[in-house]
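Apart from one protein chain that is not included, each protein chain of the complex appears where it belongs.
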Amino acid sequence: MDRHEVTKKIISVKVARKMRWADIAEKIGQSKEWTTAAMLGQMTLDAQQAAVARELFDLTDEETAWLQIVPYKGSLPTAVPTDPLIYRWYEIVNVYGATIKELIHEEFGDGIMSAIDFSMDIQRESDPKGDRVQVVLSGKFLPYKSY
Amino acid sequence: MDRHEVTKKIISVKVARKMRWADIAEKIGQSKEWTTAAMLGQMTLDAQQAAVARELFDLTDEETAWLQIVPYKGSLPTAVPTDPLIYRWYEIVNVYGATIKELIHEEFGDGIMSAIDFSMDIQRESDPKGDRVQVVLSGKFLPYKSY
Amino acid sequence: MDRHEVTKKIISVKVARKMRWADIAEKIGQSKEWTTAAMLGQMTLDAQQAAVARELFDLTDEETAWLQIVPYKGSLPTAVPTDPLIYRWYEIVNVYGATIKELIHEEFGDGIMSAIDFSMDIQRESDPKGDRVQVVLSGKFLPYKSY
Amino acid sequence: MDRHEVTKKIISVKVARKMRWADIAEKIGQSKEWTTAAMLGQMTLDAQQAAVARELFDLTDEETAWLQIVPYKGSLPTAVPTDPLIYRWYEIVNVYGATIKELIHEEFGDGIMSAIDFSMDIQRESDPKGDRVQVVLSGKFLPYKSY
Amino acid sequence: MDRHEVTKKIISVKVARKMRWADIAEKIGQSKEWTTAAMLGQMTLDAQQAAVARELFDLTDEETAWLQIVPYKGSLPTAVPTDPLIYRWYEIVNVYGATIKELIHEEFGDGIMSAIDFSMDIQRESDPKGDRVQVVLSGKFLPYKSY
Amino acid sequence: MDRHEVTKKIISVKVARKMRWADIAEKIGQSKEWTTAAMLGQMTLDAQQAAVARELFDLTDEETAWLQIVPYKGSLPTAVPTDPLIYRWYEIVNVYGATIKELIHEEFGDGIMSAIDFSMDIQRESDPKGDRVQVVLSGKFLPYKSY
Amino acid sequence: MDRHEVTKKIISVKVARKMRWADIAEKIGQSKEWTTAAMLGQMTLDAQQAAVARELFDLTDEETAWLQIVPYKGSLPTAVPTDPLIYRWYEIVNVYGATIKELIHEEFGDGIMSAIDFSMDIQRESDPKGDRVQVVLSGKFLPYKSY
Amino acid sequence: MDRHEVTKKIISVKVARKMRWADIAEKIGQSKEWTTAAMLGQMTLDAQQAAVARELFDLTDEETAWLQIVPYKGSLPTAVPTDPLIYRWYEIVNVYGATIKELIHEEFGDGIMSAIDFSMDIQRESDPKGDRVQVVLSGKFLPYKSY
Amino acid sequence: MDRHEVTKKIISVKVARKMRWADIAEKIGQSKEWTTAAMLGQMTLDAQQAAVARELFDLTDEETAWLQIVPYKGSLPTAVPTDPLIYRWYEIVNVYGATIKELIHEEFGDGIMSAIDFSMDIQRESDPKGDRVQVVLSGKFLPYKSY
Partner (left out) sequence: MDRHEVTKKIISVKVARKMRWADIAEKIGQSKEWTTAAMLGQMTLDAQQAAVARELFDLTDEETAWLQIVPYKGSLPTAVPTDPLIYRWYEIVNVYGATIKELIHEEFGDGIMSAIDFSMDIQRESDPKGDRVQVVLSGKFLPYKSY
């Protein structure tokens, strides 16, 4: 058994029972963004969170243990994603990557925006011309230092 | 001559004269995000914007004409970026890609978040534990339709 | 279970029973193009369409539920397709890609032809020198905006 | 000198003189689709067409000769295109590839739609919800034969 | 079930029963080249040919049906083949590709040699210095047309 | 200077002077297939052949010397060729590769068809349904031996 | 069943019974280099050799038949090997490749060292500073010919 | 200036003056294998060797200095070499890689054959059936140790 | 059975029983770094170490035998790792690779730092600004020699 098989089971149960990520997140007690990532095998649960997941998805002892093991992360099957929704994000990195780099460096100097000390919030933004997806990303700035 | 050479000249002049993107954007009359992307060869300027760029960077007639031609977009030299700042964004897509997909579909149904009818805002977020980079992305939701 | 397994079952049943896509589409109540894409795991069915599919392919409850979940799209096993029919389409993109880009930009300005708000129609075109495949693609033009 | 350099010169002149593909095509005497592909280095001109191009772009003798040599075709810098407009076409092949294959085979049997005995027509389609790009592709069906 | 599994079964039976392609082809009533390609999952059989194959390889109803479905073609596991015999063919394309292109264009103008309206004949050529493999390829020339 | 630059010069002169490979071959005194490959930088000329080439293409001493140096072979810019004519050959290897392997092994046992002790002949084959390209490949069979 | 499964069984039996390649080779009656390659699925056995293998590894009739079928060769899972021992060989080709090419051409002219009419011998070379691996490769030189 | 440019100059001079690697090696005072690798930019020369090279190839002060700088090694333009002679070596690694691994481990245990403490000797081996290339590789065995 | 399956079983047991690598290493009698690599299928155990592993993970005879067979090494599923922790190491090689090369050559001359005669030690380094990971790598310097 490995984490990947646990993820497959969780998704399979979710589809069969027509559950929603927002509801699952409420029970786990974290944001819907973190919870979904965790259920999809990208984050590590603590014992209490794993116990909730066990209830929700009828997990066994070993499956519950796997949720508390740090997973090998990466949720895409190919380096360039083929799914149109995910590709649009890759395209944003491709088209705006150099821009993001320039503007963060202009404001903060040399360093990066952390993808670890990081959070994400996805919301519907009402708009008469068609609703929009609004995503707020927040990552700590980590400066390169000389030594 | 092609757009790439115009981009190289613009960057070279900007470095030599120690200009800032925020100041350039103010003169172009657009956000600093759009303006930087445009100066880096990803967006198309209208005649008036191109005339400002001409002044700022001592461009020739033909260079100014190139700014008004739709460019072949893509600002990264490799499919998986090697620069740490840009890689972190690729990593976000890699680790959270499936999560973003699940949550947008849960809220909106099948479709995508547009990367064309799209805007981006990058700000410093003060934080006693270390300032953060806050990025707000806003893209129109485009539903798949059956036909 | 995942969508891929449902797709395999649908194709297997279709081959065993010698069904035709055009007939399946009529029962689903959509075009043959959309229906085939949906049955091949690229589109999301609503409850009514899924109920028809259930009848046609003897699907279980869970399989029927999977048809209503947004799939991870992408129908080709490799980045450059090896199948001659599909490769010809890739070749069209390769040989005519820059041409398509130039002509759409000349007519519409900077932007894209949507692959989401999109439809396709494939027809036989009689021709004394040998019949032709005629494909009509229609996608909404989405302009890039400055902000 | 090679064809690529001739292409670069043609584009450079076109940008500097703000010419339009539709006008160039009219002078060459072919459709705007074929003419643009030819000017972008994908098609072979006959002597008369090359003579017109010579006038339009101030070509030399050798440059004019190159236009009449069959070029090494392929207009994209990477196997998966990074430009959003061209990527949407690649995405159509990716998402609908298997569908196109199924429907052509259902109608015609085993074989391909030719990308050589092929024509393309790109038009604006007025639509109150936003104009659309309509593309008509027509390719001869070529059957596989047993022998 | 899919075509790939049918192919695996056919090869497995052929090895176990020590059959020869030439004999199989005679029974199918086509050339050994076409027949072998068909048995290896690259060509589509008609009902009569499939019935013969059914007898030869003890196929089931569904397996026999799969032989009459147009397959997803491509018989190599990697883009650059590792098997020495097949690699030599890839090497011929690599070393002589530009030569073949030049000579066909010199004789026929712009266009291609069809790989669909195509036949192949492989024979032993006796030679005192060591027998040779002689392969005759015949493909219809398809000219590019302007439109 | 390297062989690649000599090749570029030879092609450039050939285009400017509208020469034909068949005529060049006659002067070099070899087949048009071998001669074209040699002029395209894939084969090594002897002193006499190089002297003829020198005359034909106005080569310098050093350029003539380079023709007699064994080149780094390979005439395609990418592993999977983008040019339609050359791709069709790659497709033949892809679709028929396993077939070629099976039939040569059935006739000759384990070994390869040499791509070194090899010749090629390209001819026009008249056909009322459209002329065909006929290519005859002849390569010595080289058996694997146990030791 | 395919050759790959036979190879897996042979290796599994060898590990379970703690057999040595040198002993297996002696029983097969060939060098340890050829025998190991054959057992790893790279060479074709004759009937007698296959019969010995059958005894050694408890093979079935069909497994024994597979050993006499020419395999699809290639023993590495990736184009650039990850295993350190095998990578060192790839590194030798990478670092010394151009050198080997130059020296063989200097001695023999244009052509190759055959990898088919080829043998290999691996021995321990005693050395007070640490024993060495000595490998002798012998391949027939095959000259390119003009035609 | 970088080492690559020095290499290009050395090869260019060697071709123009029709020099032989064996003669160059004799003057450098090392084997022809090491010397060729060094001249092709893969090895580092000491001051005395560089002085000889300076004489032989009319190098400048800076060019001579570059020969004494450790180069970035790797002599092939692609991961899988396209040149037939070098490919044959890659093929040996591909077909025999697992065999070499097995036999070295059987004799020496876990570890590698060094590609650094390594030498190579290339000789002509006379053979009535056609001369052979004999290559002797000798590399120190380096054992993995537990710690 | 192969080593990979043994590795999967070991990890599965470790997760189910909530064991720690440090404890396993103590029982095996080697460092935690070497032991973990060995348990993950990268190192070869001797008979005694394998016997301990057998006890710890309830291995069978054949599984225990596999631990003593030199494995095909390489612990990452893709050439560029997607997991953020492992990617950071790849990034260090990417950003600092040329620096490491320069400094080792400046100190030692041409050669490498061995990855075979190599050890690694990973420790927590207390730091008031946040604890750090300290890794000490030690590899024998192996000089290139001329011959």
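Some notes on this structure:
The chains carry the letters A, B, C, D, E, F, G, H and I, assigned in the order they are written, with residues numbered from 1 in each.
By definition in this document, a residue touches a chain if its C-beta (ideal position, glycine included) is under 8 Å from a C-beta of that chain, and two chains touch if they have at least 3 such contacts.
In this text, all values refer to a predicted model and were calculated from it rather than measured experimentally.
When the full complex is taken into account, the listed residue touching the unshown chain is H:Ile116, out of H:Ala25, H:Ala38 or H:Ile116. Taking the whole complex into account, subunit G touches the unshown chain at residues 80, 82, 84, 87, 91, 94-95. Residue positions on subunit H in contact with the hidden chain: 1-2, 61-62, 65-66, 69, 72-74, 76, 79, 115-116, in rising order. Residues 8, 11-12, 15-16, 18, 77-78, 80, 82-84 of subunit B touch the missing chain (whole complex, contact as defined above).
What we mean here is this: only the chains that are shown with their structure count from here on.
Comparing E-F with the candidates B-D, C-D or D-E, the pair whose contacts agree for more than half of the residue-numbered pairs is C-D.
Rounded to whole angstrom, the centroid-to-centroid distance between subunit A and subunit H, based on C-alpha atoms, equals 49 Å.
Note on chain placement: the centre of subunit G and the centre of subunit I lie 29 Å apart, centres being C-alpha means. The residues of subunit B that reach two or more other chains are 33, 72-74, 76, 79-80, 84, 91, 94-95, 98, 101, 105, 111-112, 114-116, 142, listed in rising order. Pairs of chains that satisfy the touch definition comprise A-B, A-C, A-D, A-I, B-C, B-D, B-I, C-D, C-E, C-F, D-E, D-F, E-F, E-G, E-H, F-G, F-H, G-H, G-I, H-I.
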